Each structure stands twice: as structure tokens, then as C-alpha cells.
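Here is the structure we will look at, set down as C-alpha cells.
Yeah, one chain of the complex is gone here, protein chain that is, but the others are all in their spots.
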Amino acid sequence: MIQIRFHGRGGQGSVVASNILAAAAFLEEKWVQSFPFFGVERRGAPVTAYTKIDDKPIWDRSEITDPDYVIVLDASLVAVVDVTNGLKENGMVLLNSESKPEDIELGDSFRIATVDATEVAVAHGLGSKSAPIVNSSILGAFSKASGEVDIKSIEASILKMAPAKHKENAAAALEAYEKVQF
Amino acid sequence: MIQIRFHGRGGQGSVVASNILAAAAFLEEKWVQSFPFFGVERRGAPVTAYTKIDDKPIWDRSEITDPDYVIVLDASLVAVVDVTNGLKENGMVLLNSESKPEDIELGDSFRIATVDATEVAVAHGLGSKSAPIVNSSILGAFSKASGEVDIKSIEASILKMAPAKHKENAAAALEAYEKVQF
Amino acid sequence: MPMDVMTGNSAQAYGAKLARAEVVAAYPITPQTTVVEKLADLVASGEMKAQFIKVESEHSAMAACIAASATGARAYTATAAHGLALMHEMLIWAAGSRLPIVMGNINRAMAPPWSVWADYQDSIAERDTGWMQFYCQSSQEVLDTVIQAYKVAENHDVLIPAMVMEDAFYLSHTFEPVDVPPQKDVDDFLPPYDPPVKLDVDNPVGLCALVPPDHYMEFRFKIAKAMEDSRKVIQEVDEEWEKKFGRSHGGLVERYRMEDADAAIIAAGTMSSTARVAIDNMRDKGKKVGLARLRVFRPFPYEEIRQIAKEVDSIGVLDRSYTFGHGGAFYTETAGALYQAPERPHVKNYVIGIGGRDIPPKDIEGILEKVLTKEDGGEVEWFGLRTSGSREVN
Amino acid sequence: MPMDVMTGNSAQAYGAKLARAEVVAAYPITPQTTVVEKLADLVASGEMKAQFIKVESEHSAMAACIAASATGARAYTATAAHGLALMHEMLIWAAGSRLPIVMGNINRAMAPPWSVWADYQDSIAERDTGWMQFYCQSSQEVLDTVIQAYKVAENHDVLIPAMVMEDAFYLSHTFEPVDVPPQKDVDDFLPPYDPPVKLDVDNPVGLCALVPPDHYMEFRFKIAKAMEDSRKVIQEVDEEWEKKFGRSHGGLVERYRMEDADAAIIAAGTMSSTARVAIDNMRDKGKKVGLARLRVFRPFPYEEIRQIAKEVDSIGVLDRSYTFGHGGAFYTETAGALYQAPERPHVKNYVIGIGGRDIPPKDIEGILEKVLTKEDGGEVEWFGLRTSGSREVN
Amino acid sequence: MGKLTIPQEELMNSGHIGCLGCGGTLAMRYLLKALGKRTMITIPACCIAIMSGIYPRNFLKVPLLDVAFETTAASASGIRAALDAKGIDDVYVVGFGGDGGTADIGIQALSGTAERGDNIIYVMYDNEAYMNTGIQRSGATPFGAWTTTTPVGTTGDFKKRPKKNMVEIMVAHDIPYAATASVAYPEDFVKKVMKAKDMDGTKFFHVFSPCPTGWRYSPEMTIQIGVLAFQTTVFPMYEVENGVYRVTKKPAKRKPVADYLKLQGRFKHLDDETIKIIQKNVDRNWEMLLAKAEFTKKFAE
Amino acid sequence: MGKLTIPQEELMNSGHIGCLGCGGTLAMRYLLKALGKRTMITIPACCIAIMSGIYPRNFLKVPLLDVAFETTAASASGIRAALDAKGIDDVYVVGFGGDGGTADIGIQALSGTAERGDNIIYVMYDNEAYMNTGIQRSGATPFGAWTTTTPVGTTGDFKKRPKKNMVEIMVAHDIPYAATASVAYPEDFVKKVMKAKDMDGTKFFHVFSPCPTGWRYSPEMTIQIGVLAFQTTVFPMYEVENGVYRVTKKPAKRKPVADYLKLQGRFKHLDDETIKIIQKNVDRNWEMLLAKAEFTKKFAE
Amino acid sequence: MAKSVEDLPYIPLMSESSAVNKTGVWRVIKPIVDQEECNQCYICWKFCPDVAIHIDEEGSILIDYDHCKGCGICEAVCPKKCIEMVKEE
Partner (left out) sequence: MAKSVEDLPYIPLMSESSAVNKTGVWRVIKPIVDQEECNQCYICWKFCPDVAIHIDEEGSILIDYDHCKGCGICEAVCPKKCIEMVKEE
């Protein structure tokens, strides 16, 4: 089973991202689960969500404590939240950041990937520079960096499930897929 | 244990009578219980109440099915209610009636007592001819006819518990005590 | 007014008065109504110093009691059946808040169909709310228990609310002798309410926070613990009461003629009073039967019940309620408690007196006979059900 | 839309839609809210033909469902925790009226303290109301069970309302694959609601009379009987479902790896789903353990539980709720049912996951280990309680 | 044969167990005459709920659903929704509750129904206390009245707050029709019901229903008490259509409230001072009502 | 140093977990400034109830009792009774609920408290929907609004009934004081609280509290939205003392409601036709209010 | 009278007219109509709370003594004073 944890801010669509990722894996005939960490979701406040992907039915319904991947939708959260908490050795952190992976300091035991999802999103008309909608872009990047879910599946899922601007979101995912560094 | 059943009409104070009787016996250091048959009590509608008297604590809390005495506050009820239902052989029926005991037809197996409680009550200013308050009078009559509770105790109880016109009620009881026929 | 004749409902009201309840919030419902009326009289005549909130529903009655108790006042209410059911959410609230409210409940059958007569579905359906439950068999016990209940509930090891039950009509409207203790003696027995925490402008705190999974379980455990600790306190308070007032009501389980009994019934409320007559009759015939009266159902007296199981080899559990889909609650919980007991008497459930059906001594004798002979035919029998065929369900 | 990914709450809503509920009356509460929102969407988009009454409280939600059902419409609602508690009186009413309403309940811990996370006190505290109770372990089961529940409830031998439970967040907000059957197939499975009696101007009768002690007991017995009869119907309906849709949910009690098990746990809801992983792990280590999942708690499956007792010699009962003053309800009722069983395995209660505390497989493995070794130390253990000393109460 | 001023058909049976001279039963009788057979009615716990006596009796000839005390309006909404779901649109749905069941414990459900604008008729028969449980105060108990929970006592603890004004509260809910009526004026009541019954939305009637048992007067005076309530304007007759007030019946000359109070045992403890206060309040309310009738005229469409 | 127009003391803590730009928290902040330290407050389930975040935090400096959703007023009555029993008479007791907790599920308890005339202050902060559970309609949701339970959809299923008028409902309860206020006008609000706080009986405040999250506007506009509600008379400022109306603040010139509606995502589906209806209703309500202020003048004592 | 469980329906339907309750037995005083004087205004009919006044085919007032409880309203409202309440035997 692959376990993914999302960190974002309220309003950035982390929960939706976790669901789209699950739906994408489901298209590949995987068994999936995704769920939010339920707290009070306020705009700007830190939010967590999870996705589990497996080849067989997922009976384990407990929380994810030791993810394989951590996806951070807003790099500024790194200062606020312990994003690598429980992350498996050699697990991957995917960050929305202008920086290169090698410039990110999160310790040596993890793989780092980065993508400037904000730039991609804004370029596709998804939100504004100060409030970009980065969840589709970051999923595109995840597809490439992790190799766990095909970008086609991500694209199809976005087209079906995005709350608005389906095409723009899909295009952003594709672009971020190309741009991610790891 | 002595068991007494009261039959009256809503508004005539049968339940109060059952309580006053219990309280009177209590003054004689008896153990007592009194309670209404709970239905909808409407003015004019048939009402039933019960009193139990014993020398020892009364643990039995079930209904009275075979009374020793039946007290009927309104003779017209005889046509409507089976007043002697379950009455013990040789049990007594005390009726508020102008008639003499021997003119009352309730079968041979019971003792009959009568008193014109309506007349007594009205004479003491307790209600009107069409709506007399006969409960105190009938208790006076019961004291004499049954010999179970002293008239002094009845009097004391009335003085304490009557909702109004304490003295008149007490006087009526005394008069009915004298007038009852059996 | 030492010894007087009064109804169970008057006894409730005098209990609250003697306990010096400071806030009463109540709503009328048959057969509780005369409790409310008596309290209104006592307050209007100045005999009782209390704030009486004439609420618009039972839900608000309990809400107001909760708030008053949280503000440090001794709070009292009384209700029955639908009124109790309407409070359900607030009952859980009161227990979760650890507020020692005392409430009279006049057990009445639930609608539909409409009924105003005795049965226990109303309070049994509150068995999971975290309230202590006392079932009384006489008006005297009602009065005494209201006062005892405050003492137990307000004990700082407990701080759990309590219900004091009366059977509809069999107690609520039955006039009988009651000894009313002097206020002074009650004051000696029951000190003023002094909670560890309350709303106070000079010491402002907030009550009833949001508690995530990291601590919620621990706070609930504390309620469980307090309820366990209440067993001892209930016993002690009844003993102290006996010392002071000369009568005990048996602590959690009152035993009657259990010495050398072969068979026993477990019952509560007025039917256990009537059962004494039945037991005396049976004993007169040489039949060794006894009664364990469940005075307290919450906390459930499993120790006491296990003790009974040691002594007899057949037990009949009499339930004046039925839990659809399992059995009478007294029965299923008794059986549950006995599972862990080393002894294993024959146990059977008799559902009886539902919706106010009368329970004369001869019915209980009939049951005792069955219990003695360990007559079988199913786990649960609806005794006295009018039927032309079989009597059992379950 | 055959197979899709959705939350348990969407599955509830689609269940109601596929069952062609005609009247929905519901009020929002976390974590049920998305059921209501989904239904509002389905109605507003015209996908679902139903009257949606946007009531001002849960009490009115259930009152409106009762009246709608009495008028011959299929009625649906959903709620959680405080909403369920506020309905308490009306739950008893619905059952007493024999109205086959189906309700989703998203199990959430009760306040105070405020919590929005999973535990079962809310629905356990309704165990005496006369409703059937189904506890689900997956979104698929939620959808299927809503439809099954109507079929069971509307059976003329049953006519008892039903609750379909989901664990807060663990199901309600968890997105996972669900097969949504075609409307046509569901229509074949579930015929229109056709009650024996309803409000009808051409056939005027009155419902919910006043019934004195002479008949009340008999009418209540009929509810008890109907609840007993529902056992068979629940089983049959699940079997019919399996025939038609290719999956069963286990009838009343679902067994997992019980073949030749030495020890078993009894559990419900999502923790029984997680328990499979724990059991697989233990089995891998050669430990013979199994699971009996309480899918239905009302009617209580005592036959099935007694069967388990025949097979294993140690049982752990896992309760995600606690009844203050006794023990977890699953436990006390299991023990009660086992009292009459000829076999007498070791039985112990584990209180776990209260207020949403997470239950990972390793916790269940820990419990299974204890169950296997019949580790003692009290009847009830609050497993996972944060403590520096002893863990037990009771 | 003389002329009947209200419909002859009886949809209420005799043999009901109301008290002698019960005003509430008259409210039911008139209402059903105005609505006819295609009516469904739901009744909460109250005196009227038990009129049938015991199982299996029924005091009504129309479908009847007895419901929990606080659920009348929600139940009526449920019936309406079921009928709507089935496409039945020629049946009146009525919630018929006492003042306690309406103004106190049932006000929330009613407020909800009115806010949603559900298409039902709500009738509050007002006997100004909880009568079925034996005369406890309700929100609709008037200032000054004795009840068993406002027992006067030595502290003068009669009801101290004014009667809750249900028509005003319902008007504030922006419903198409709200009106008072009285069992002493059946023609007025029937006419109002006829007028409102086919309007869409929630319709509200507040029906003055004297109660000999609870008000402590002799049963034959029920109608006379109703007449006096009208003549003193203790209980005026008016209707409010979409916020526009109309007094439907004005007393030729207003009588002093004392005329009304003195006939009833529940007011016998009142001293002159208190009666003066009552008179003042009645005067103010009456003037307010007239003023509203005046100023809302221009809001009639 | 400049002059403060409202008291400086803060009895609400920072660090609460309200959304950015939350209007409701401002209502609390101003209220406590007006009442001061000797205040006890009870809060039902709503956004404000969870402002403290999690145990053991507290966003208030005065005693706070969180209560069940539908019990605010009854709880306030209970606190007051306890204080009365103890002879404490210098403490204000406040029930502070949302519009859902007040106008819907809590209206019965409030109606009961007002009918009894219990001496408390009730504040309804109005964000016009159930926000804490994620924007479902409440009785106070205005005509035309989108919410998650009036989702517009293909059937145009936005809220079709008008906003429940709580001030009118409370005035109908014959209470000494009821008023509107807005977080955009703290001075007006504080002044009204100061005026009413020592009156005996139940005092009611309806406080307009814009909610960026639920109304779908950008958080910095909270005050501006409040100003527009006032200027368009969508939400006028007035008070009612013993039945006598007074408009406390009149807009110099009334702006069209469209100015107000167009800033908010929840109204974005409205067509011109519907906006016209809204304008018409707002006009009528405003005229009604002015008319009431006019005619009730003479009932001032 | 009391039925056994098998003979009862599944819910307690109210299916029988309350007219089987002979509430006439409650009566203590009894209305007597002076048919000569009666001008058939039907005011008594209108105000009887017990639906115990009927109008026969000729339009005459008929009292149903099986159900009349003797409240006296008819006497009180009769404008012609042609109903008199007399003590029940």
C-alpha cells in the first residue's frame, strides 16, 4: 500500500486533491481511500489530507502515521507544520516551491521534489498570485515525481471532479508534470 | 386489611373522601393507602377511588378487586356502574339516598346502608341541591355504619384536609353519622 | 409535620424542599403534575425559598437546571415519560458536565399508543446517559431518596446527576403515611452544594470545551470512574441516613427473606413492595423464596447480584419494560453480570405490568412458583399477556 | 455510474435516492452534513423526485418523517449525535407507530465535551427505542444497507424503523470505491411502500389512540414480536441482495476467519474492517483468531453470538462506547446472551476508540493477543487510555 | 325549517369525553364544518387529543393522526409533503393544538413550518392554560390569572406576564393569513376559514375557547364568556392578510374588563388596582390594533 | 492619542480560530466592551462556540458556558435563576447565539424566556446561515440566497421564503427592548447595549454579522458589506422600546439593493427579475418600519 | 371485553365512532325543549359542544339524551327561552 499525506492551507483544495488522486488511482483499477484530517478548516489555516492506494481492497481504516509521500501545497507551511513527521525513510516530499530540490532543507533521509505550482496555476488562470489554486498542478507533478499514478488518470480525474475550470486545471497538471524537478 | 371502594361522579370529591378516610384511620395509628382509579375525571362522569386500612404496613400495592365496603356518593350511579362488582359476601354498600336500606335492591348477599347525604350537605351550606358536596357527610355515615373508623377521627381529618368550609363539613359528617340507616 | 399522610408526588416535592433546592425548573406532565403544583404552592406560600422557572418544555427544564447547577445552585426538576424522553440529549449533557442535578421521574409508559400508566421504558431508555437511577417502593423512600441523592451526587468523588423514580399512580397518586424529617436534621445531613468549579465572574473559566481525540476518552473515563465510585457513596449515605433517621432503604439492592432461599426474584419499584406479600404467602406454605430489590439500577449493582447468585439456584428477573430486539433490561444486564459469576443459577425473565397492567400478589406468586420449579419454555415470558396461544417471545 | 469513488455520506444519499425515498426531512449536523447537502443537490437538480422538508430541528425532522410515513410516503432522514439524541422521544414514537422509516446516523461522540469524532454513545443510547440498528464498515455497505433496510422495515411482518450507522469521518468523509446499482435493478428489488394502514380521506381512521392497561401490553408485545420476526427477514433480504447484486454483508453477524479459531473478537463498524488486517497478521503468525462483526445490534443477534461461543474459548468484545455504571453495551448484552449458552468461553470487554481515538491494526492485535491468552485483570479494560497507573474500571 | 348560518354536516361525533360545556370541542366542530370531508388533521397531546376516549374509539370522521405534544406543525408539514409526493392536492391539512402545545412547547415546529411556508392550516384552540394536565399556566395564560402553577399563595403569585400574542408572532413570520376567532362567533370563524383555506402557505387561527373547568365558571356560560371577551376587547376579532390588519367585528360599545373577569373563579383574587392595570393593557392593545388596521391599509395590494 | 469611540478594554482574546474577517467575532468583541467584566455568557453550538479552539483554550475573559444548540435562552434563564437564588444582582447574563441557534432550533427556548420575562440579554449574531456546519440555509437566510441546502441547481432552488424577522417576533413577545445592530456600526451597537442592559426583563439584539466564508466575498469587505446593508436598508438600524419603534440611524440616501447583492457570491445566480422582487420587498419593509415608527410614537409613555 | 393479542390489529386503530360512549350518563340536569315555543333558529344546535342536538326532517330540534351531558349551554343561548334544564331523575 502507498500512503500519501497532503499539507495545505484552508482554501487551497488539499482535500479535493487527495480525492482526485484517489479517483485517478481508482481509474487504474487500484483500491483507494482518501480522507481529511478533520479539524476546523479555515482559510489560511494548516490542513491535512490523506490518500491510500493499494492493489487489493483496503481494510485498514486507521489514520496514516508513516506516509510514503508528503505533498506540500504551500512551502511556507514547512515553517509551521512538521511536514516530514513519520515519513518513511527514503520517502518523498513534493513541495510547491520556486526552489530547486537541492536547496530544500528537510534532512537527508528523504527524497525531495519541487515544482512551482503557483506559477503554473496562475499561468492557467487558476486563482491569483496571492491565492493560487495549486491542487491540480501539484498532482501533475506528483504523477511524474512519484511514478505511482499515470498523468492520464490524473487528467481524467480532474476533468471529472474539479469543482470548476476543468480544462484549465487539466492543462496545469500536464504542465506541472513536465516542470517538476526531483 | 379492610378495603373500601368509592363510587362518585367527577366533581363530587370522591378522591378527597378516600384520602380523608385514610387520614382518619391513620390518626388511629392504622396503616393506610388511598388512591384513585386513574381515568379522565370529568364533571358528572363516574369516578372510582379506593382506601385500604390495616394494622400493619400495607405492602400490597395492587388494585382493590374485592372490597369490604362500597360507598356510593350518588345513587343514580347504581344504574350506570356495577357498584357491587367484587364486593365480598356480606360486604356493605353505603349509598347516598333518601330511601331506606330495605328499599335498595342490590341482591341479598350484601348489607345495605343509606343516608340522605345530599340533604345533610345542603343543610350545612355545602353545595346546592343540584350539585351538593356530599363527601364529608357520607364519611360520617360510614363511620357509624361500618364501625371501622371513629367519627372523631373523621372529624379531625376533615378539619385538617377539607379544601374549604372545614367546620361545615365536619358538622355535616356528625349529622350524617346520626342519620345513617343500616 | 413529623408523620403525615401524603402521595408519592408530595413526598418528591417535600424532598426537594427539605434538600433546599435553590432552582426548580419543571414542566407539567401526567402523572408528575402534582409534584410541580406542590412546589409552586410551596414557593408561592413562601415555605420554600427557591427560584421556580416555569419553562416551556422539559428540554428547557433540564437546560435551565444544567445552567443553574453550573452557576453553583442546587437544581431540581421532575418529569415523566415523554418529558424525560424530550430531555434525552440534555441528560447526556448533565452527566458529561458532572453536574449533581436531582430529578424525580414518575415512570409512565411511552406512546404510541398513548398511556399514562406505569411502566419503565421511559427511564430504562435513559440507562446510557450517565445518570444514577433510584427506583422507589414507597412514598417514604421517595422523600428520603431525593435528599440522599443530592448527598451522593454532590460528593466530589461522584458529581453525577441522579433520577429518583416513582411508579405512576402506584406511588405518585397514592396517599400513605410518610415521616417528614425536621429541616434542621436534614440540614445537618446535607451541607450546602459546593462544587469544585462554577461560573463566577471573579474566577472566570469556560465550561464544556471542544476536546479532540487526544483527550476525550480520558474525560469520559473519569465519568465511568465516578459512577463506579458512587457505589460506595450510595451505600454510605444510606447508612448515615439510617443512623440519623432510623431507616435504611437497602443501599443498592434491598434483600427480603433471602435467608436460606432456594429461589429469588429480582424486581424494582412498587411491584417489589407487593412481592413481599407474595413471598410471605409462599413462605407460609414452606416455600423458600426471597426478593432482591433493585433499588439502584445505575450504577448497576453487579456485585450484589453476583452475591444473590451464590445463594439461590433459580432467579426470576421481573421487568416492567421490554427492550425490543433483546429482552427486559433488568434481565439482560443481570444475565450479563452473572456471566462472570462462578455460580450459575437458572435465570429467567418475566415481563410484567407493561402499560400499567396491575400486578397483584397472586401473579407474583405464580412467577415465584415457576422460578422455584425452574419451569422452562423460553428465556423471556410476557407474564399476564392476554393470549390464546403461546406466551413467549425471544 | 456503476462503480465510482465516493464518501460514505454520498453513499447514504444515493441509497436514499435509489430507494426512491419520497419525503426527506433533515437537519444538518457535522459529520452528517454532506448527506443533507447531497440530497439537496439531487433534488435541486431534478435527479431525485422527493419532497425535501428543510426542518428547523431534528425533533421536527423525525416528526415530519413519522407523519409522512403515516400518510403512506417512504420517508428518509439522516443525523448524528446530538441530532439523534434530540429525536429520542420521536424514535420511540416511530417504533410505537410501526412506521418503516429509514435513517442514516453518523456515529459521533456526545458532548460535553464537544467532539465531532466517532463513537457510539449516540446510537447505543437509542437501543431501547425499538429501532433496528445496522452498523456499516464500508461505503458500499452503507449504500446497500439503506436499500435493504427499507425492504426489511416495510415487510408487513416487521414494520419497524431502521437506522443505518456510519462512523464519523472513518466512513462519512472517506472517499472510496462504491458500486452504484442501476435504478431499475433497485426498483425490482424494492417495491413501492404499501402500508397496511395509512391516513386517507376515503378511508378515514385515527392513529395512535389512548390505550389503557387492558390492551397496552398486547400492542407492545406485537412490537416485540415484529422485532423478533425481523431477524429472519434481515437474513433473507441480505441473501436476496446477494443473489441480485453479487455481494452480501453478512446478515446479522458477519464472520471473518472464524474457521477453527481459538479466540474471537466481536466488534462493529470500521474497526471491524481494520480488525481484518490485524487478524490476517495474527493468522500469519499462526495465531488462530477470528472476527464476528456485529452488523446488526437491534435485534440483538443472540443466536449468532451463542454459535460463536460454541466455537471459541475466548472472546473479546470491543465497544466504541461505554455505559456509565455498567460496561460497554455490546459487551453486557453479549455476556447476557451467553449466560444461557451451554458453552462458557472467557469473555472480556475492551472499550476502545472513544471520542474518535484512532484504532490502528496493532491495537487490535494487542487486544487479540490478550484475548488469546485470556489475560485477566478485570472485566472491562479501557484500551489505549492514557494513564500512568492502572487501566481498569469496573 | 329555519336557516342554518353554518354548514350542517357534522364531522365530529358525539360521545366525545370533553367536559360539560367545553369550548375547545366547538372549535373543532366549526372548523370541520368549514373544511369538509377532504381534510386530514393532526392533534398533539391536549384535551382534544383524548376526546375519543379509549381505543378503538374516534371522535372524528376525518383521518386523524395523534402526535407528540411539540410536533403539531412539523407533523402537518410531513403530511403535506407526503400528499405532495403522491400528487394529491385537494386535501386540507390541519394542525390543531392547544395554547400550550402551540405557544409554548410547539412554537418552534410552528415557527419552522411558517418560515418554510408549508401549505397547512394551523388552528390553536386557546383555553389559556394546560388543561389536560389540570390547569397549569401556559404562555397564553393572561396576566392576573390563577392556575395551579401560579397559585396566588401568600406571595400574590398569579401570572405576572402578559398573554403571549400568537397572532402577532405569526404575522411576524410573514404568512399569508392569520386571524383570531371565537367559539362564540361561529359564523365569523367559518367565514375566515373559508376565505383562507385555499391560500397557499401557512394559515394560522387563534380560536378563543372558554373552558369551564379551568376558568372556574359554570358550564352553561361558555358562549357568554366568549361574547364578553369580545365585547370588552379582551379578545378582539381580526384578521391579517399579508401583513394588512382588518378588524372583522367591532363591539358596538366596549364593556369594562371587570364584566368579563368577575364571572370567572380564576380571577377572583384580583383587587381593583390590578383590574385597573388589566383595563389599561386591554385599552392599549385595542388602540394598537386599530392603529395597525389604519396604517397597514396602504400596504394592501 | 486619539479618542476612542467605544470602550478600550478587551474581554475577548486574540488567537481565536474564526475565519479571516469574521463579522461574528466583532459582535462578541463589541458586546463585551459594552457590558464589562461582570458578565456571564452562554453560547450554543455555532461558529462562536468553537472560537476558543481546543481544550483547554478560551477566547473569552468572562465566565463562559457552552451549551447545547437549542438551549441558549433556557440556559441564560438558568444562570439568572441561580444568581437570583444566591442574591447576586450585579452580573449581566447573556445568551449569544447564531441565527440558526436562535431563529430555528433555539426559538422555542427564547420564546419561553421572553414570555416569562427573565432578566437576560439575548444577542443573535446573524450570518444568515448555519456556518459552523458549512453554509446550510437557516430561517434567517434571505430570499434569493444560495446555500448548500438551497443549491440553486437546475430547478432554481435558492431560498424562496423571506428571512425570518426576529426583531418583530420578539417585539410580539412584549419585551422591554429589542433592537437591530451591525458590526459595521459599533458605536450604535454599544450605545444600544448600554441603554438596555439595566432594564428588567428580556432584551434582544439582532446583530448583522457578515461572513466572508458563507457569503462568498473577500474577507476585507466585511465592514463594507455591513455598510451597504444599512445604506440599502436591507438591514435597517432601529430599536423597539416597549412596543415603540425608533429608527436609530437613517441612510442619507437609500442605495439600490443590487449594490449590496452583487458583491456576494451567494447572490450571483440572481437575474434582474428576482433582484427587482428583492428591491420591492426591501422597499415595503422599509416603509412599514417608518410607518411603525410613526404610529407607535403615541404609545410611548 | 378485553381482547387477546391475536385478536388485536397491529396498531391501535381508532375505527369506531365515539358515539358508543353514552355520555348521557354524566348528566345531572337535563334540557327539555318546548317545541311549541321554538322558532327553529337553531342557535342551540349551533352551540351544543356535544353534537347532541339534531334537526329532524321537519326542522324540529331533537335532543340526543344518549350523549347530552347537560351542560346547559342550549338553555343559556336560546333567545326564546324555550329550553329548560331540569334535574335528572
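Think of it as A, B, C, D, E, F and G in the order they're written, each chain with its own count starting at 1.
Everything below uses one rule, namely that a residue touches a chain if its C-beta (ideal position, glycine included) is under 8 Å from a C-beta of that chain, and two chains touch if they have at least 3 such contacts.
For clarity, every value in this text was computed on a predicted model and none was experimentally measured.
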Which displayed chains the hidden chain touches across the whole complex: A, C, D, F
Touching the absent chain when the full complex is considered, from F:G21, F:G153 or F:G214: F:G21
Option touching the unshown chain, where F:M51, F:M124 or F:V282 are the choices: F:M51
Hidden partner interface residues of chain D, rising order: 112-113, 385-389
Chain F, residues in touch with the chain not shown (by the definition above): 1-2, 4-6, 8, 10, 12-18, 20-23, 25-26, 29, 51-53, 55-59, 61, 64, 186, 212, 218-224
Chain C residues touching the omitted chain (full complex): 97-98, 159, 196-197, 205-209, 211, 214-215, 218-219, 221-222, 226
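Everything below uses one rule, namely that only the chains that are shown with their structure count from here on.
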Pair joined by the larger number of C-beta contacts - B-G, C-F: C-F
Reference chain A; chain at largest CA-centroid distance: B
Distance from chain F to chain E - Cα centre to Cα centre, in angstrom: 32
Contacts with two or more other chains, residues of chain E listed in rising order: 17-18, 20, 49-50, 52-53, 55-58, 61, 64, 66, 68, 70, 104-105, 107-108, 111-112, 115-116, 139, 219
Set of chain D residues in contact with two or more other chains: 54, 56-57, 59, 82, 86, 89, 93, 97, 111-114, 117, 205-212, 214-215, 218-219, 221, 358
In contact (per the touch rule at the top): chain pairs: A-D, A-F, B-C, B-E, B-G, C-D, C-E, C-F, C-G, D-E, D-F, D-G, E-F, E-G
